[in-house]
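A single protein chain has been omitted from the complex, and every remaining protein chain is retained in its original position.
Order of writing sets the chain letters: A and B. Residues in each chain are counted from 1.
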Amino acid sequence: MATLTIPAADTHMGPTLGPKRLGVLLFIASESVVFFVLIAMYVVGQAHPNGPTPRAQLDVGHMILYSVALWASSATMAMALPRVQRDDQRGMRWWLLATVVLGAIFVIGEAQEWWLLYQDQISAARNLWATTFFMLTGIHGLHVIIGLIAIGTIALVSLRAPVSKSHESGLEVVSLYWHFVDAMWILIFGTIYVWSAVLGG
Amino acid sequence: MRAASAPLAARGWVARRLAAAGLGGVFALLLPAAAFAAPYWAVLGDSPQARSIQHLFWIVIGVAFVFLFGIEGALLYVVFRFRARPGDEGDAPQVYGNRRLEVWWTIVPALILVVMFIFTVRAVGEETAVAPNALPVTVIGHQWWWEFRYPTLGVVTANELHVPVGRSIDFTLESADVVHSFWLPLLGGKEQLIPGQKNRWTFTVDKAGSYDGACSEYCGGAHAWMRLTLVADTPAQFEAWAKAQAAPAASTGASAQALRVFTQNACSQCHAIRGTTASGAVAPDLTHVGSRTTLGGGVLANNAGDMARWLENPQAVKPGVLMPDLHLSADDLSTLTAYLEGLK
Partner (left out) sequence: MAATVLPPGTYPKDIGGESHTWLLSWVASVDHKKIGIMYIVTSLVFFAAGGIESLLMRWQLGTPENTFLTPDEYNQIFTMHGVTMIFFAVMPFLFGLANYLVPLMIGARDVAYPRLNAFSFWLLAFSGIMLYYSWIGGGAPNAGWYGYAPLTEHAYATSNGDSYYALALILSGIGTIATSINLIVTTIYHRAPGMSLRRIPIFVWMIIVTSFLSLFALPSLTGDMVMVLADRLLGAHFFDANAGGSDVMYQHIFWIFGHPEVYIMALPAFGVMSEVIPVFSRKPIFGYTFVVGSGVAIGFLSFGVWAHHMFTVGMTLTQDYFFSATSMAIAIPTGVKIFTWVATAWGGRIRFRTPMLFAFGFIAMFLIGGLSGVTLAIIPIDWQVNGSYYLVAHFHYVLFGGTAFAVFSGVFYWFPKMSGRMLSERLGVWQFWVMLVGFNLTFFPMHLMGLEGMPRRVYTYPDQLDLGGLNAISTLGSFILAVSIIIFIVNLWRSIRSGAPAGDNPWEAWTLEWATSSPPPAYNFLEIPVATSRRPLWDLAHPEDPDWAHEKEHG
């Protein structure tokens, strides 16, 4: 049996980020490619206006309110995390509740937007713009809903088993994902509402 | 059951055999297969564009062969020189690397590639320049046939393209359905035909003769039989051809009767015969179908027997083709065969 000596420096492995957070960051990086692809399709599709256009159909003033709600939910999420460190699970739950409510407001706004378009007989099959619009907002909306379910679950479970203080807790991981979903909306909102609806593509 | 064109039968025999022997010699040890080789566009080329590609090809292959033989040779040397002999159990002297060598074998290929890139840019320039007096031709890909339009000459034809020798051709490539690709190997390269987009392509044929081509982007069912023929005519022949093609179909006593059959059997829904009421636009223009050398994108030769086979049931000849089996009666079949073959 051999005994080997190694320099102590080599025993410290891995950055302090932690495996779970690294995992979710890699996942986010990967997912963002899907969004970039869909955004690119949206932009390219604008070159062929026939049928309904974003300019005619979309109301920025309407959507900006809901968008602000979504972005605000990132802030409330950021408020929830420090509560855990302060052993304030109740406070955390309140902030999570606020996050869920704000996120839900966004989802409702988005649903309303779809409904209004639907009233005008606009579905994904109507024209190229509608195709790209519904795909982009639909995939994003799906992410928001998944995030809401995750946050809600964490809040409920914390009634029984408090969220741990570890930087690797489920809440830490979900919060990264949530910020990603919100940040993506900045890009998407910018593309759909500012660039194509206000500036006219 | 085959296309009647074998343009190489007579020409370039020596060049082909020489190249075959060359390539064959090179790979004789590796592969008896090469003995059969007739590397077509790598040794023949009847347009400046094709020859430019050919030259570039051999330059690059030359460089590649240097690396190929160098490295395969080194491998063989290693196999014989450094194999462990029986009883040779131990390890070899431990060599961990040699930075200088590593840098060299990074830099040298890089420099070679820079030179190859310069050759590339030069060749691309040669192949894409369209001469000012070029003849415009529009090529439209259909599942699974070619439509050729000469906007300045009023000619519309299918599957057989005529061009004058010595004149630059300015092709516009379009598609009516899916992506196709227009390839005439001896005339240099190919370009895709993409729905919703107009692509350009050019070459100048410098030798009269007939050339084989094919659709080389998979386009569904009968992609294999989306072949084409290019006939390079002398300028005088070409002029005569264009004039004949631009004319409406000849009408005779018999043709009126045949035309009735043609219309009754729904042929006219899809096909046009200029000078008659038949004006369908989704299938090959048949105004001068009798003058072409092949039928159905190269699947048949064009003669009375093959025409009858086609009309009897195109599905049996070219499975999947978008022309239905029209269950023609024997009478109609012979009337139509005679009529269409007569449309020179």
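Convention: a residue touches a chain if its C-beta (ideal position, glycine included) is under 8 Å from a C-beta of that chain, and two chains touch if they have at least 3 such contacts.
Here the structure is a predicted model, which is why all the values come from computation and not from measurement.
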Touch as defined at the start, partner being the missing chain; which of A:Ile64, A:Leu81, A:Leu128 or A:Leu176 qualifies? A:Leu128
Determine which one of B:Ala123, B:Val156, B:Leu295 or B:Ala308 touches the chain that has been left out. B:Ala123
Touching residues (missing chain, whole complex) on subunit B: 1-3, 5-6, 8, 23, 27, 30-34, 36-42, 52-53, 56-57, 60-61, 64, 67-68, 71-72, 74-75, 78-79, 82-84, 88, 90-99, 101-102, 105-106, 109-110, 113, 116-117, 119-121, 123-124, 127-128, 143, 173, 177-179, 181, 183, 185, 188-192, 194-197, 199-200, 212-224, 227, 298, 319-320
Spell out, residue by residue, where the missing chain touches subunit A. 1-6, 8, 10-11, 13-15, 18-19, 22-23, 26-27, 29-31, 33-34, 37-38, 40-41, 44-45, 47-48, 50, 123-125, 127-128, 131-132, 134-135, 139
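We take it that only the chains that are shown with their structure count from here on.
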List the centre-to-centre spacing of subunit A and subunit B in whole Å, with centres computed as mean CA coordinates. 51
